[in-house]
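Apart from one protein chain that is not included, each protein chain of the complex appears where it belongs.
The block that comes next holds subunit A.
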Amino acid sequence: MISKVLETKKLSKFFYDPVKFQVLKEIDMSISSGEFVSIVGKSGCGKSTLLYLLSTMDTDYEGELFINDELVTGKTDKEFASIRNEKIGFVFQFHYLLTEYNVLKNVMLPGLKLGKLSEEEIEYHAMEHLRTLDMHEQALKMPNQLSGGQKQRVAIARALINKPLIIMGDEPTGNLDHKNSNLVFDIFQKLAIEHKQTLLIVTHDNDFATKTNRIITMEDGKIIK
């Protein structure tokens, strides 16, 4: 039996400012282990909002969210933080590296937070991930010395450091040119095929979406396909 990494039951989300508005309407969905899923839809359809709910960063919703068959709705801030740390890897549109740390430290940071391995082991794993992404030569550079595509690869390495159940991407290629987009997609695909990594990517790049295993299309807060 293939285990479900993510599952939602009647997930609804309201915005209250300026007027009450239902962004997500009773969404039922699930993602199984090893799937490479993309969420597409027009701007404002709620796809990013859904991703934030699934990532546990936004906890103000109705309905239930299961991660790895475990109900996480209603947990404390601290428990959510450790779920994000251990089970979810993030890649954002704007790279979001800590400008105070060099590339290697940025990758190591979630691992250090988890604290399961020694610093040397974490550093070794971080270098391994950077090497597979062909970024090991930039390991000691500061983020502001890197190009956009390079930063995104570092962000992916950081997402991988704690061997997460699922990697979530919020328009990870949205800010990249065609060449770098393809590069990032190839990395994701390689992760999905070679490492059976579960991936959930929000995008409005249809070329990107069509190459994934499964496409979830959203419109007006509902999943239509």
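Assume a contact is a pair of C-beta atoms (placed from the backbone, for glycine too) under 8 Å apart; a residue touches a chain by one contact, two chains touch by 3 or more; residues count from 1.
We adopt the following convention: contacts and distances are computed from a predicted model.
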Undepicted complex member, UniProt protein name, chosen from "Cysteine-rich domain-containing protein", "Serine protease", "Lipoprotein-releasing system permease protein" or "NADH-quinone oxidoreductase subunit K": "Lipoprotein-releasing system permease protein"
Filtering A:D28, A:D58 or A:E137 for touch with the omitted chain leaves A:D58
Among A:M29, A:A81, A:M127 or A:I215, the residue in touch with the chain that has been omitted: A:A81
Absent-chain interface residues of subunit A come out as 48, 52, 55, 57-58, 77-78, 80-82, 84-86, 90, 92-94, 96-101, 109-110, 112-115, 158, 162, 170
